[in-house]
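Here the complex is missing a single protein chain, while all its other protein chains stay put.
For reference, chains read A and B in written order, and residue numbers begin at 1 within each chain.
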Amino acid sequence: MDGRPPIITLLSDFGLRDPYVAEMKAVILTICPRAVIVDISHGVRRHDIRMGTYILYRATRYFPKGTIHVAVVDPGVGTKRKPIVIETKRSTYVGPDNGLLALPAGKEGILHVYEIRNPKYILREVSRTFHGRDIFSCAAAHIANGVPPSKLGPELSDFVKPIFAKPRVIDGERIIGEIIYIDGFGNLVTDVSPSELTLLGIEEGDEAKVVIGGRTLKLRLCAAYGDVPAGSPLLIFGSAGLLEVSINMGDAARSLNVKVGDRVVLEPLYKS
Amino acid sequence: MDGRPPIITLLSDFGLRDPYVAEMKAVILTICPRAVIVDISHGVRRHDIRMGTYILYRATRYFPKGTIHVAVVDPGVGTKRKPIVIETKRSTYVGPDNGLLALPAGKEGILHVYEIRNPKYILREVSRTFHGRDIFSCAAAHIANGVPPSKLGPELSDFVKPIFAKPRVIDGERIIGEIIYIDGFGNLVTDVSPSELTLLGIEEGDEAKVVIGGRTLKLRLCAAYGDVPAGSPLLIFGSAGLLEVSINMGDAARSLNVKVGDRVVLEPLYKS
Partner (left out) sequence: MDGRPPIITLLSDFGLRDPYVAEMKAVILTICPRAVIVDISHGVRRHDIRMGTYILYRATRYFPKGTIHVAVVDPGVGTKRKPIVIETKRSTYVGPDNGLLALPAGKEGILHVYEIRNPKYILREVSRTFHGRDIFSCAAAHIANGVPPSKLGPELSDFVKPIFAKPRVIDGERIIGEIIYIDGFGNLVTDVSPSELTLLGIEEGDEAKVVIGGRTLKLRLCAAYGDVPAGSPLLIFGSAGLLEVSINMGDAARSLNVKVGDRVVLEPLYKS
């Protein structure tokens, strides 16, 4: 261990009004007083594992090697779903085995997955409804103190993976993608990557035909929101590296009446 | 003093949009740079001392011995209500003398109560509207630096206690309790404890007759939300150790149209 204090991040669907997040932090600081705790988000929609996964996936990339991520979107708490720890090449993930951790952990290269079972590293009394406090935070704090994840319980060979639609390029002529996230500004994050747009021959400055929310729009692929007038829609590669449909100074989700899971179809516009 | 940095928690009804919470933290870090500050909640309903007390009571139990808790739900700020410090066997509580601190402090065993009056340990200019910053945070930071609470002002022999209804077991046949808190998931926290339910002979797995929100329901006392189908109501001992009425994957407060302060009546169901 070097002199850097260990970082533990927290993500949940608990909100910030209730005492739940504070109880998790209290458990962590009791066990590991030098831990630096960083909230990723507690505004995940109740039980929305997919939204939690997207936020976790985005944010964890920027944390330093060795960070411990605790994530709790856990509709199956108290049932047979297992509490797990995933050790990757960069970080450690602690949470329920319901698909929440698989995507960000997988991206980093998974080394081992363990079920959390050793009573030494969880609270003495485990409630049926709040494993975020009684199991996950407690285990994470022990890991921050140097306990190897392999001590927490038996290694698992399998765990739950989430299912996402993948954008498809049809006949090299159009992409059928999906809205996977809507941020607080109303920006529509799709699952379309730069390389897919390149396959269609759409480059920065080009216009594309976009079918979304029952409408057909002609949108330019811009480098900045301010490249179109205030109130106008545009395409832009957002800070997650994925294609977004946005409105400069406006709210695309509201204006286009679109929600997470909706389809977006993209086609190049050929000069006639 | 050992090497553990002092922990100061904050609870208020200030919300997170305004600069108020940040100003409290700024005052604390100016006086005690090594303090670890943890937000318990700033989402207490405006002036709702009872809601603040419940959240404080729940969360403080999990913090380590020696933690300093600053709580500010303070409709009487600037009037004659006193600023106080309560020293307990585990922690120190700093806030207004209006009932907010009495319940969690009482549970830990109160040693001394002091009025905060010594100008050495409060800001030079005390505003009439923001004692959270000018008095409470400042006093707490000095305590974190090692100033004994007895230096803050004269000892008080009396202070304000909050009034809560207590659930009553009538004729050993039914419990009349109350909804004391509704969390962000819509779970209805009652003031009914496990021992009271045991008095009625209701055990895990049993069904009980529950009168709530003008309806009479037959609910099972479950160990996990997932013990009933999604959308179904249940009884469960929540993570506060109190009986809750919940809906698996749903929002009991909205579905049952219930608010804090509403009555809940419980009766065992006898086999006929």
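Points worth noting:
Assume contacts are C-beta pairs under 8 Å (C-beta built on N, C-alpha and C of every residue); 3 or more make two chains touch, one makes a residue touch a chain.
What you see is a predicted model, and the numbers here were worked out from it, not measured in a lab.
When you scan A:L111, A:M249 or A:L269 for touch with the missing chain, the hit is A:M249. Of the listed residues B:K25, B:H69 or B:R220, the one in contact with the hidden chain in the full complex is B:K25.
Not every partner is drawn; the one left out touches subunit B at residues 14-20, 22-23, 25-27, 29-30, 33-34, 37, 46-47, 75-79, 127-130, 133-134.
Although one chain is not displayed, subunit A still touches it through residues 4-5, 7, 9, 16, 36, 38-44, 55-56, 58-59, 62-64, 183-185, 223-227, 236-239, 249.
Note that in this section only the chains that are shown with their structure count from here on.
Mean C-alpha positions place subunit A and subunit B at a centre distance of 32 Å.
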